[in-house]
Every structure is written in structure tokens, then in C-alpha cells.
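Heads up, one of the protein chains got dropped from this complex, but the rest are sitting where they should.
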Amino acid sequence: MTVSVESGVSKQAKKVALWLTTFLLMLVMCLPGLWVVLSAFRPNREILAKPPVWVPEDLTLDNFGKIFGFGAEQVGIPVGSYFTNSLIIALTSTVIALIIGVAGGYAFARYRFRFKGGIFLGLMLFRAVPGIALSLPVFMMWSRLGLVDTKMGLIIVYVSLNVPFTIWLIDGFFRQIPPALSEAAQVDGCTRWQAFWKIEFPLAKSGIAAAGVFAFLTSWNEFALASQLTRSTDSKTLPVGLLDFTAQFTIDWAGMCAMAVIIIIPALILTFIVQKHLIAGLTFGGVKG
Amino acid sequence: MIRALTTRRSEMAPFLLLLPAIATMLFVVALPLVFSLWTSLTPYKLTKPNTLYDFIGLTNYIRIFGDWDFWAAFLRTIAFLTVALNVEFALGLGIALLINKITWGQRTLRTIMMFPMMFSPILVGFQFKFLFNDHIGVVNNALQSLGLTDQAIPWLVDANLAMFSITLAEVWMSTSVFAILLLAGLFAMPRDPLEAARVDGCNSWQVFRHITLPFLMPFAYIAMAIRSLDVARAYDLVAVMTDGGPAGRTELLWTLIARTGYDEAKMGQANAMAYVSTILSVLFTWYFYRKLVAARRYMGGVE
Partner (left out) sequence: MKLTVKLALGTALATMALPALAQDYGKFDGYTLRVKLIGGAQYEPLYAEIPKWEAATGAKVEIVSSKNHFELDKEIKQDIAAGTLDWCVGSNHTSFAPQYGDIYIDLNGVIAAEVIADFVPLAISQSTVNDRLVQLPRHSDVSNLFYQKSLYEDDAKKAEFKTKYGYDLAPPETWVQVKDQAIFFSNPPDFYGFQFVGKDEAVNGRFYEMLVANGGAMFDDKWNPTFNSAAGVEALQFFVDLYAAKAVPVGVPNYTWDDTGLGFASGSIALNLDWGGWSTFFNDPANSKVAGNVGLIRAPKGSGGKRTGWAGSHTFSITEGCDNKDAAASFVTFLTSYDNQMVEARKGLLPTRTKVWDDAIAEFEGAGNAFSAEVMKTFQTSMAEDAFTPPLIPEWIEVSNVMWPKLQAAIVGDMTAQEALDAAQAEAAVIMKDAGYN
């Protein structure tokens, strides 16, 4: 009796220790990021100091004041339109990439067809082309098509950034769903489409959620192409807006950190919400049995 | 008859399903690549649009292949990618295995784990540039306050430290990607073989080595390949942190291309270099893809 209680206690202790270790490890990993978040609430004077100021003496919202234009500064940064642009562009491009990606991933996982390997590889290799090699030609094409400084222009680019890896991920997830499930449904009289929609799609939710988070984060944070293809408040996104805190010879690092917090929080919230669906979805591997 | 029709339709189906994906990639990537291939065969200067029509053959390629600075940047880029991807993989695997064991509060831990993914590469660049500032940066301040050194360590200047610093920033930014993908793999793992192996008396290491790891390898290669698709975004970060300096010590292909193409407006020559860097990225992806296919075969899966 006592033995089993003891081992239970030590098991419990082990669990707690493991949790704490992991948590501390994560915390250390996050430190460089947390420094940015903390800096958003401190004046420049304290952030980059010699001798260093380890314990914040002065926590303030002034840096956010500079962005939104309250407090001493009357002129803010058009963060509202940056935010709206970022949100529209990231969400739209994610949804489109997911639709295209699910269709493509399903085709790769479920069909045998000619040039399959070649097409798959081709899609991936196109994605591997560095943005810096594309920036000028894309700009030239976009300017002919009137897509420069439009949300649509950036959405198209981000869809192409995200489609290949969405396909890749979703292909992988579909492969793990036994074709027998859908075949059984088809035997029971479902069409292939119904079988997909009723059986396979729900099981692939985790893959789709994961791909969606990735696509969203890529679009939300992308800088290099956005800085080339956007110009005004019509389409400038939050990461491009970060540079509003730099002038030719000066930088306001605290202001930039405050802006960074504005960028990070929605992404973090979304990731946290989707985590739940990830948990529900990721366990589907067990279904396979 | 009916049977034949269905076959025909199901032959067409995958192509129809793939059409949007293929069209997008051709439009946004292939078409621009044709244009940039042409510019790489001209002395194209951005500020002199007419130079776009002077065909000069392979002159740009001959010029860059004869330039030692270009080769140095080329080799440095390969070294940077190799080190960064491997370190990210190892750390990501460790984190994924650790988190996989956690049963309580895992959702929160997973979100924390993904925290660096919320940072735009341009922000990561500024962030690490200031962290690594030799004089007022937090890293040196901490080391000095803790009494570990009384020197100002030149993180972004010393030849080895500077490469280390930009690699660290890149690793910080991207390890989470590996961790989350590998964790997804661990979740998808069937329990039966694991339990069977335990019943057969395998120890944890043997289970990991012979069951978990082979099962994870396709995920690992997916992660590797997906990361290799996207490595060039490290450009934003390096551009802010060192921009290839000092004295060319951290020059990567991307910083060299950007400077040549935009600052100096020599787009023809820059696109010739961009082609080389494209081929390099493609080879990296190709390599991991082959590995992925091999790993799947090993597992006896499809293709």
C-alpha cells in the first residue's frame, strides 16, 4: 500500500519538476522577445543604458502615446490603417491559400496521376526562390497590372508564398487518414465529394489549422516583399510601419517596441485560440489504430 | 461505358484540383523568373531603363564567377544555412520531445513555445542588433554585471562572433517552426508499436531510436524542407544586424544582391547573383525532398 502511494507521490513530483523545467526553458527561450515587450513600457533612457537599469524604475504608456497620438504628441502614426491592412491581407491570403492548398494536398494524397512527383517537387522548388530574386520582376509586373500599393497585390503574393507548404502539410495529414474510411463511405452510397466533406475533411482539421497558423504568421510578419510592393496607407502593413520609427539619422527604439507589441498580440491570441483546435485535431493520429 | 467515364473523370480530377496552385506559382514566381533571367543577360541599371535591351550574353555571370567576394559570400551562405538548419532541428526536436511529455497546461506551453514566431524578421533584426550592442546592449551589460567579463565583447564585429550572432538570431526566430512541426508528428504517432516495444523490453533510448525517430523522420524532413523554402527571409534580419559587414565578414548572397541591385542599381548583375542563389535554395530543398521520399519508403508508406 505505502509503496504505491510513495511511487504515486514521486510520480507527481517528477511531473511537476518536468513541467517546471520545461516552463523555465521556454521562458529562457522567450527572453529576447520578452525584452522587446518590456521595452515597450519603458522610456528610451532606461532600455539602452550604461550602467544598465535592471529593475524598471519608470513604467509608462508614453510609447503607445507616440503611436496613437495621445499625450504630448499630437501626431501619431497611422497605425489604424496599418492594422486593418495587415488583418485583411493576412486573413484573406490565408483563407485563399488554404482552399487552394487543401484541393492540391488532397489531389496528391489520394490520386495517382502522371508527373505527380514532378509537379509536387516543382511547386516546392518554385517556393524556394528567394524573395530578393523576385522583388524587382514582381514589382515590374505588378506596376503594369496596377497592383502596386494595393491589398490585392500583396494578397496574391502571399497566397503564392503559402500554397506550397500548405499543400505539403495537408498532403501529409491526408496520407495518414486511411483511404478505407472514405471508401467505406462511398460503398455506403456517398459521392466522393460527400465522403471527403463528411469524413476526411473533419479528420484533417488539425493539418488545416496548422497550415492556417503558419500561413497567417508568414503573411502577418512578412517584410521584404511588403516593403517593395506597398507605398501608402492604402496597403502598408504593420511590419513595414515599424520603419516609421526610423528616420535618416535617428531611431526611436522604445516606440518601435510598442509597435511590436501591437503586432505580436493579435498573432499570439490567434495562435492560442487555434491551439485548442490543434489539440482536438492532432490526436486524430490515434484513429488510425 | 459508365466505368470508362468515371475513370476519365478521376484522371482529370487531380489536375483540376491542382490547377489553382499551379497557376498561382506560375504567375507569381515562374513569370518573374523569366524576366529576371533576361535582365541577368543585360547590363540593366535601374536608373537607366534603356539598358534593359542591350544583350550582353553571359558577361554578368563571368564577372561574378571571377569575383572572390562573390564566392566568399556563396560559401558563407551555405555554411550559415547548414549550421542554422541543423541547430534549429536539434533544438526543435528537444523542445518537442519535452513538451510531448507534458500533460497539464500544454496548450499554454505550446503557445509560449511559438512566441518567437510572432516576431517579424525585421523586428528580430533590430532586436538582436540592440541586444548585441557591445556598449549599451543587454547581453554585454548582463555579462559585466554578473562579473563574467570586464570586457566589451564585440558580438557584431569579431569575424566569428558576428556570424555566431546572426546565426543565433536566425535560430531564435525559426526553432519554433521545427518544434511545432515535430510535435505534430509526435502527436500523430501510433501508440501500439511503442507499447509493443516496451512489452518486449526495449529501454527508452531504444524505443526512441528505432520507433519514434524513424516515424518522425518524414516530419523532420518536411520541417527541414519547409524551412529551407523560407530561409531567405533571414535576409531582413542580417540586413539590419550587420548588412554583411564589418569588412565583408558576414556578407551573405542576399545582402550582396540587395546592395548591388538597389543601392548601386546594377540590377542585371544582381539578378545573375540572384539566379545562383535561387539554384542554391532549390538544391537545398531538393536534397531534403529526396530524404523525405526515402524516409517514407523506409516506413513502407506510399511513395
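The chains carry the letters A and B, assigned in the order they are written, with residues numbered from 1 in each.
Simple rule for what comes next: contacts are C-beta pairs under 8 Å (C-beta built on N, C-alpha and C of every residue); 3 or more make two chains touch, one makes a residue touch a chain.
Everything numeric in this text was worked out from a predicted model, so none of it was measured.
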Which of the displayed chains are touched by the chain that has been omitted? A, B
From the list A:T92, A:Q194 or A:T246, pick the residue that touches the absent chain. A:T246
Option touching the unshown chain, where B:A13, B:L26 or B:L46 are the choices: B:L46
Selected residue (touches chain absent from view) among A:T22, A:S206 or A:S227: A:S227
Among B:Y61, B:Y262 or B:W286, single out the residue that touches the unshown chain. B:Y262
In the full complex, which residues of subunit A touch the absent chain? 43-45, 48-51, 62, 66, 73-75, 77, 136, 139-140, 143-144, 148-149, 227-228, 231-233, 236, 243-253, 255
Taking the full complex into account, what residues of subunit B touch the chain not shown? 46-49, 129-130, 133-137, 140, 144, 150-157, 162, 241-243, 245-248, 259, 262-267
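Please note the rule applied: only the chains that are shown with their structure count from here on.
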Report the inter-centroid distance (CA atoms only) between subunit A and subunit B in whole Å. 15
Subunit A - residues contacting subunit B, complex: 15, 18-19, 21-23, 25-27, 29-30, 32-33, 35-36, 47-52, 54, 99-101, 103-104, 106-108, 111, 113, 116-117, 119, 121-134, 136-138, 140-141, 156-157, 159-160, 163-165, 167-169, 172, 175-176, 206, 210, 214, 217-218, 220-224, 238-239, 242-243, 253, 256, 260, 263-264, 267-268, 271-272, 275-276, 278-279, 282-286, 288-289
Going by the contact rule at the top, pick out the subunit B residues touching subunit A in the complex. 10-11, 13-15, 17-18, 20-22, 24-25, 27-33, 35-36, 39, 46, 95, 98-99, 101-123, 126-128, 130-131, 133, 135-138, 141-142, 145, 172, 175, 177, 180-181, 184, 187-192, 218-219, 222, 225-226, 228-230, 232-233, 235-236, 254, 257-258, 261, 267, 271, 274-275, 277-278, 281-282, 284-286, 289, 293, 301-303
